[in-house]
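The structure follows.
One protein chain omitted, others in place.
After this line comes chain A, so read on.
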């Protein structure tokens, strides 16, 4: 992904790229789920199906120099930031060719070369790391911005509050990007906070807080662009709350007793970020049905290649167990 032209942000090529990335993320997640069911992936995983617009929209304004920190639900962020799906898939299969040589798995995919500072298995842990990476940018005058993704559940961690305050008082180039998908593991955010919108918490730290439709990819991109500009100009952080929904359970063990099937149906049928974007592009005559079919075919091919690459890759040698502990 490269930084978009602000005068004409949504050219056909950009829009096509955004749609493709969203379809790629969904297809990746659905494939991963299938591989899990087939017993080819072990452990656990947290899928972001339904949340594709937040990852793609938020990463659109970022260049390769800009950085992100991600979460346990991080596959979409990685893909949107330019982390390749072949080595991601290999990592999920625990292979030596994976981004982490098979040592990290789903919750620790990192690709420092494209500014992906890593998924994280600890809720809210990415915020302080992002704050520190932004401090490097400020101290070394590197000009990059860091976008820190986290979920609604993370906003009740001390690290969230301390990081917003620290980044605010030091005017660090960081964007705090909350994907509010309405639930922690099972806890409804309504039962966990006594405020209407999480974005209100920005006021406590003297930074802008904005609530947006996280399933509208253009709105996500535009809002993030403004926050990125503000950060680059040395004006400090912004808190963005993008409201979205995860279609799947929290992880593999989730029976989804805490929410209704009707609610799920509503989000799937009427608020699917991919369907919405497709319709918008078709109605605006930006893309044709054929164009979309072509994108979908490309994605299918790329995913097949990634799975093949991962399956054919070798397992790590046992003697790699004790390497990479110290630099």
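Everything below uses one rule, namely that contacts are C-beta pairs under 8 Å (C-beta built on N, C-alpha and C of every residue); 3 or more make two chains touch, one makes a residue touch a chain; residues count from 1.
FYI, contacts and distances are computed from a predicted model.
Asks: Leaving aside the chains on screen, match the unshown one to its UniProt name from "Molybdopterin synthase sulfur carrier subunit", "Alpha-ketoacid dehydrogenase subunit beta", "ABC transporter" or "Manganese/zinc/iron transport system ATP-binding protein".
Replies: The missing chain's protein name, per its UniProt entry, is "Alpha-ketoacid dehydrogenase subunit beta".
Asks: Out of A:64, A:162 or A:296, point to the residue that touches the absent chain in the complete complex.
Replies: For the chain that is not drawn, the touching residue is A:162.
Asks: Give the residue, chosen from A:50, A:74 or A:132, that touches the chain omitted from the document.
Replies: Only one of A:50, A:74 or A:132 touches the chain omitted from view, namely A:132.
Asks: Tell me which residue among A:101, A:201, A:230 or A:271 touches the hidden chain in the full complex.
Replies: Final answer for the missing-chain contact: A:101.
Asks: Under the stated touch rule, tell me which residues of chain A contact the chain that is not displayed.
Replies: Output for chain A: 67, 69, 98-104, 108, 110, 112, 117-118, 120-122, 125, 127-137, 139-140, 158-159, 162-163, 165-166, 169-170, 323-327.
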